[in-house]
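This part shows chain A:
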Amino acid sequence: MVKRTLTLEPLLWLLFSAGGVVAALVIPVLLLLFGLAFPLGWLSPPSHAHMLAVLGHPLSRVTIFVSCTLLLFHWAHRFRYTLYDGLQIKHLNELIVLLCYGGVLVGSIAAGYLVWQLP
Partner candidate 1 sequence: MRAAIAIAETNPRLRVAVVSKVYPMRSHTVSAEGGAAGVIAADDSLDEHAYDTISGGDWLCDQDAVDEFVKEAPQELLRLEHWGCPWSRTPEGRIAVRAFGGMQKKRTWFAADKTGFHMLHTLFQTSLKYTSVVRYDEWFVTKLLVDDGRVQGVVAIELMSGKIQPILAKAVILCTGGCGRVFPFTTNASIKTGDGMALAYAAGAPLKDMEFIQYHPTGLPFTGILITEAARAEGGWLLNKDGYRYLQDYNLGTPEPEPVLRSMELGPRDRLSQAFVKEVEKGRAIDGPYGAVVHLDLRHLGRQVIDAKIPFVRELCQKYQNIDPVKELIPVRPVIHYVMGGVHTDIDGATPLAGLYAAGEVACVSINGANRLGSNSLPELLVFGARAGRAAAEYASTQTDPNSSLLAQAEDERRRLERDFLHKTDGAERLATIRTEMQETMEQGAGIYRSGEGLTRAADRLRELQERFRNVAMQDSSRTFNTELTAVLELSFMLDVAESIVHCALRREESRGAHQRTDFTGRDDERFLAHSLNYRNSDGSSRVEYLPVTITRWLPGERVYGR
Partner candidate 2 sequence: MDDRITLRLARYRPEEEAEPTFEEYEVPCRKDWVVLDGLNYIKDQLDGTLSFRWSCRMGICGSCGMTVNGEPKLTCETFLTDYAPGPVRIEPLQNFPVIRDLIVEMTDFMQKLTTIKPWIVRDEERPLAEGEYRQTPDEMSEYMQYSMCINCMLCYAACPVYSLDPKFIGPAAIALAQRYNLDSRDEGSGERLDILSQHEGIWACTFVGECTEVCPKDVDPAGAIQRYKLDAALTSLKSFLLPWGAR
């Protein structure tokens, strides 16, 4: 039998897709609330205590960490190809990969740390 060539591409693509789903499902409503509705005073923001309760729930911590990581993967994958196609700089491949997935790593660590340190 032919040996399957193992590449990371399928894995990255799955992460990208999962991130795409998360992005489509939850970002709009969160941005609407925190980015526009609260700052512009359409709605009054929740109390600190409530936010702490919501975010501090163990389930939310895990969700937030995972979501952030997936979103970053989504970004990295798309951005990488945008750079390839839009600017035709595929020859800088290594640099781009470093930039994108480095970003994912840094972002995930940050997200991990932040949800961890929530009181």
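How were these candidates chosen? In short, all candidates are chains of the complex that A comes from, given by their letters.
Methods note: a residue touches a chain if its C-beta (ideal position, glycine included) is under 8 Å from a C-beta of that chain, and two chains touch if they have at least 3 such contacts; residues count from 1.
Small disclaimer: the values here were computed from a predicted structure and weren't measured.
One chain among 1 or 2 touches chain A in this complex, and its number is 2. Remark: chain A residues 1-2, 4-7, 9-11, 13-14, 17, 78, 81, 84-85, 88, 90 touch candidate 2 in the complex.
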